[in-house]
Every structure is written in C-alpha cells, then in structure tokens.
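Yeah, one chain of the complex is gone here, protein chain that is, but the others are all in their spots.
Coming up: chain A.
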Amino acid sequence: MSRPELIAPPEIYYGDTEAKKYTKNTRNQQIQADMTYRALELLNLPPDEPAFLLDIGCGSGLSGEILDEQGYIWTGVDIAPSMLEVALEREVEGDLFLQDIGQGFGFRPGSFDGAISISVLQWLLNAETSHPTSSPPHRLTRFFTTLHSSLRNPSRAVFQFYPSSDDQIQLITSIAQKAGFGGGLVVDYPNSKKAKKVFLCLYVGGGGGQQQLPEGLDGEEEVDGGKARFERRREREKGKNGKRKGLKDKDWILKKKELYRKRGKESVPRDSKFTGRKRRPVF
C-alpha cells in the first residue's frame, strides 16, 4: 500500500500534476464515492431534512459532488491549493476554504449538522517542523476541540482514514475523547486486506441515551472483493457435474473450420463423424 503522507506534506504532495492525476483516476473516484456513501450512512442524518455539512479535506470535491447529489449544502476545507483549484474547475456547489485543519477551525459553535472526512486523518500524523505547534498530538487536539465546538448537539462526524499502526488509532481516539467526543472505531471487512476500511465515528452529545456504535460490514464482501475477477464465469463453465468442459471440443472445431472456409482458406479438412473425436489409447 502506498503511503503518500510519508513522502511530503499534503499541500506539496498534491501539487498541480498530482491533484489532476488523483482526480482523473477512475479507480480513485470509485473508491472515494463508495467511502463517501458509507460515511453518509454512518452519519445517519435524519432523512428528508436538508443538512449543512462540513467536508474536512475536501480535495478536488470528489466527495463533495456526492453531497451535492444527495441534496446537502456543504462547506469544504483543504490545505492543498492545487486540489482546490481543480475543485473550482469542476464547479462544485460548496464553499471552499484553504485551511490547515491542524491549526483548528474558526467556525461559530453549532454551525454544522455533521462532518465527513475521507482519507485525511493520516496526514495529521507527521510532524513537518520541530515547532511545538506542529507535533501530531498538538495538531490533533486543536483539530478535534475546534471541530467539536463547531458541530451541533447532537450530531456526528465520520472520518475514513488509513492508520498504519494500532498506536496511531490509539492516539487519535484518545485525543478525540479528550476533546469531548463519544463514539469509536468502525471497521468494515476486518478480515480482508484489500477491502478493509477504517471509519472513526464520533458523536457530539447523545440526547440522553447512549448512542449505539454501528456495526462494521462483515462476511461476504460485495464487488468482487476476495474473489478473483473472472472466477464466477469460470465456475459457470464447469457445468453441472463439476467437470470442466473441454475448451477445444467438437463445437469449437466446427466453428473454427467454418470460419476458415468463410475466409477462403485452402485445405480445410472436411467434416466427418471423426471430427473432434477422442483418440482411444493404443493399448
């Protein structure tokens, strides 16, 4: 798995070329879209009520597009100017801010009905300078406390991220708890290396009762996860008795001969009762 956060800080890594590349990549688009839908599901907003959401690390607006489509009004923040430029070109609906989330937000208390963030938190785990305000715990504390106050009570914030160790998860969840959030980790497909996704599901307030942490998806993975791509087709070819049908059987040979004749090839053997028949062993 590639770890771009170890190469350079986000505003440098996602320069003009990388930002365009990232946005055009259809695989990235698909993954981002799937994770955004799942994050919205975990956010569990009341249906038919237009909500005002915060997209943390909105990038070029891949997830914002889905928020638009679902009828939410949103505001996005990101630290990479090139990504925001791509977002402008793509004409997303939301307001965009150039902001370092590790420096905290300046939004008034209770501004947002919810927050989502796709593949962002891992970027906060590297110190760029030796200044005390750029240490990961300090930046995370600043981020979570200001986020907590800018969310409405009750509401949720869902972060999808790629932790590289359990220590990182521990650090993030403990700081989030200190900032006043409830909730915890939801892991989808924990037993699959490819499809595994980690969501941090945080709650502001509980409205009396304890909020129930949703279950991670488990068991049969959808979309060809786990199985090789054409396996199902191969299985179908096996037929009823479990024996694989010969590839070059009589039908195939006749088809080929027909084709050669049509193309005008000379010396195509004529069809007979022996065509495609198996040779018996001599002994």
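Simple rule for what comes next: a residue touches a chain if its C-beta (ideal position, glycine included) is under 8 Å from a C-beta of that chain, and two chains touch if they have at least 3 such contacts; residues count from 1.
Just so it is clear, contacts and distances are computed from a predicted model.
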| item | value |
| --- | --- |
| Name per UniProt, for the chain absent here [options: "non-specific serine/threonine protein kinase", "Large ribosomal subunit protein mL44", "Exoribonuclease phosphorolytic domain-containing protein" or "Trm112p-domain-containing protein"] | "Trm112p-domain-containing protein" |
| Touching the absent chain when the full complex is considered, from A:N44, A:Q70 or A:T146 | A:T146 |
| Identified contact with the non-displayed chain, of A:D16, A:E41, A:E69 or A:D95 | A:D95 |
| Among A:Q29, A:N44, A:Q70 or A:Q103, the residue in touch with the chain that has been omitted | A:Q103 |
| For chain A, the residues touching the chain missing from this view | 49-50, 52, 73, 75, 77, 79, 81, 84-85, 88, 93-100, 103-108, 110-111, 129, 131, 133-134, 142, 146, 150 |
